[in-house]
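All protein chains of the complex are present and in place, except for one that has been dropped.
Going in written order, the chains are labelled A and B, and every chain counts its residues from 1.
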Amino acid sequence: MAYLQLQGIEKFFGAHRAIKGIDLTIEKGEFIVFVGPSGCGKSTLLRLIAGLEHIDGGRLVLDGKDITQAPSSKRDLAMVFQSYALYPHMSVYENMSFALKLAKVDPKLIDEKVQNAARILNLVPYLQRTPKELSGGQRQRVAIGRAIVRQPKVFLFDEPLSNLDAALRGQTRVEIAKLHRDLGATTIYVTHDQVEAMTLADRVVVLRDGIIEQVGSPLELYDQPANQFVAQFIGTPQMNVVPLQQVPPLVQQQAPAGAVGGAIGLRPEDIAVCASGSTAVPGTVDLIEALGAETLIYVSTPDGAQFVARQNERTGLHAGDAVSLDIDAANAHWFDSAGRVVAAQKA
Amino acid sequence: MARQSTYTPAYAVRTVAAWAVALLLFFPLGWLLLTAFKTELQAISVPPLFLFEPTLENFHEVQSRSDYLHYAWNSVVTSVASTLIGLAIAAPAAYAMAFHKGKRDKDILMWMLSTKMMPAVGALVPIYVLAQKSQLLDTQLALIIVFTLSNLPIMVWMLYSSFKEIPHEILEAARMDGATLWQEATRVLLPLGMGGLASTGLLCLVLSWNEAFWSLNLTAAKGGTLATLIASYSSPEGLFWAKLSAASLMAIAPIVVFGWFSQKQLVQGLTFGAVK
Partner (left out) sequence: MKRLIPRLLLAPAVATLFLWMIVPLVMTLYFSVIRYNLLQPDVTGFAGLENFEYFVTDPSFATSVVNTLLLLGSVIAITVLLGVAVALLINEPFAGRGLVRVLLISPFFVMPTVNALMWKNMMMNPIYGVLAQVWAFFGAPPVDWLTDFPLLSVIIMVSWQWLPFATLIFMTALQSMDREQLEAARMDGASYGQQLRYLYIPHLGRSVAVVVMIELIFLLSIFAEIFTTTGGGPGDASTNVAFLIFKQALLNFDAGVASAGALFAVVLANIAAIFLIRMVGKNLDK
């Protein structure tokens, strides 16, 4: 039984159709990530679920109840805002207990819940401080604590890590993952960072221009992208997608029939850089990026194609060196002229 | 900021010039202040007296005449009432426009502005006739209504500007936390918007208190404000300058002080944000 169901959700901003008929089912306890480029509608979709924007079409069903027209205050959802949105005039304790106070919960019970959440999030020494006396990371934890205390049906996170510096971001990401493991709460998490999507999600929803491009587990999306957009969105560095005319005939011949006029997609780790002349694909090194644990090699071919290859070993190559690329067509993704994925030919 | 060293000759010249201009421009008020503490004879002395023994007798006399308190009371009542009523009407409107954006918000704000721009004299005849017909001439109520309506556009505008400074996510968080509209307004918006409410209220208090056009035309002995009272001193009455100064000083002192504190709001309110 699906816990949260989106059926044909539509949203218009004036004449602009921002959300174009979204269907999605989410199971209880799942960690779902909405990911996509700016303007794809992921935050809008989250806000529609939260009730902060009005749903123009379709239905939203939570735990069997239709909440499409219900106001935010009645949906039993908790949201962690990108800017944390803490109440500046209240202490951390008051911030976290506000919702329960409004619901007229017994003060002793409130205290118990707040103390509990504060313990989980290491906020106990800060309970009497006000938000402006806290660091960014602490404020974020208060925002999360505020949501935990309510024990809502679904947690909503709106790009919670984007205001943190890089080091804190990685740390907090791990903490959020652990929190989900311990609490097991149904969560919808919005981000534009695909690393967060890959590491935190049970399933990822890739959005573009108000529609769902693909839904699947992180590795499903990585290994079997449904189209060029998803293929290039997931994975860093980006998958190499090169028009078929720009690869040597030997490689072109391996393309399935539907891919004519389209492109070939290769993950950087599926391209090996070898000594010049050793394979059929010649090229020149443009740039070397030595990242320590891995090395990225940027190569361009005489046909005008540009590739990024990734290897774990250090390299002695320099910009301008002539090399050969070893392309394993078995691991290639084939796209037709419209960007849709085409199944590889059976060998 | 300024890279030059602080105590240059330019600094000294500026200091002297600025103080000279300030003292010159302030002089009439300063003179009023001094005269309030003189006796009548001292007040008209030729050449003018700068050093004298101050006395409080004028204040006593003005206060002992019961009409002063009466007019002062009218000023207080009309200013405070119109400010409070105005805030009560303006705040919800400002909230609606700041946090629940509608398509017509900008038009509404501009239209409200335009009502303020009509010169008061344009409405003199109809308002007078209306007041006469509804027997509200020379009452506090007439002034309260007129003051409220005159200042309403400024109040909506200023509250709108200050509400917009509050991040809307904080109110959304309250909504997610289960707050009804009333709870959202009283437990989150009000504490956060208190500064804006107070400064708007202060400015409107000042504007109502000093309002002379309607006070002079709609009221006289019963509903008159301090503006009316002072105006009635315009015909010479023998030696009365010191008392006039004392009465004037009492009439303007609190407002001048309030004014010092509401400079920024004055700029924003009276230029409708056109100058930041």
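The rule is simple: a residue touches a chain if its C-beta (ideal position, glycine included) is under 8 Å from a C-beta of that chain, and two chains touch if they have at least 3 such contacts.
Please read these numbers as outputs of a predicted model, since none were measured by experiment.
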Hidden partner interface residues of subunit B, rising order: 1-3, 6, 11, 14-15, 17-19, 21-23, 25-29, 31-32, 35, 43-44, 46-48, 89-90, 92-93, 95-97, 100, 102, 106, 108-115, 117-130, 132, 148-149, 152-153, 156, 181, 206, 209-210, 212-213, 216-217, 226-228, 230-231, 233-234, 241, 244-245, 248, 251-252, 255-256, 258-260, 263-264, 266-267, 270-276
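To be clear about the criterion, only the chains that are shown with their structure count from here on.
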CA centroid of subunit A to CA centroid of subunit B, Å: 55
Touch list for subunit A against partner subunit B, complex: 50-52, 71-74, 77-79, 81-83, 85-89, 98-99, 102-103, 146, 150
Sites on subunit B touched by subunit A in the complex: 167, 169-170, 172-180, 183, 187-188, 191-192
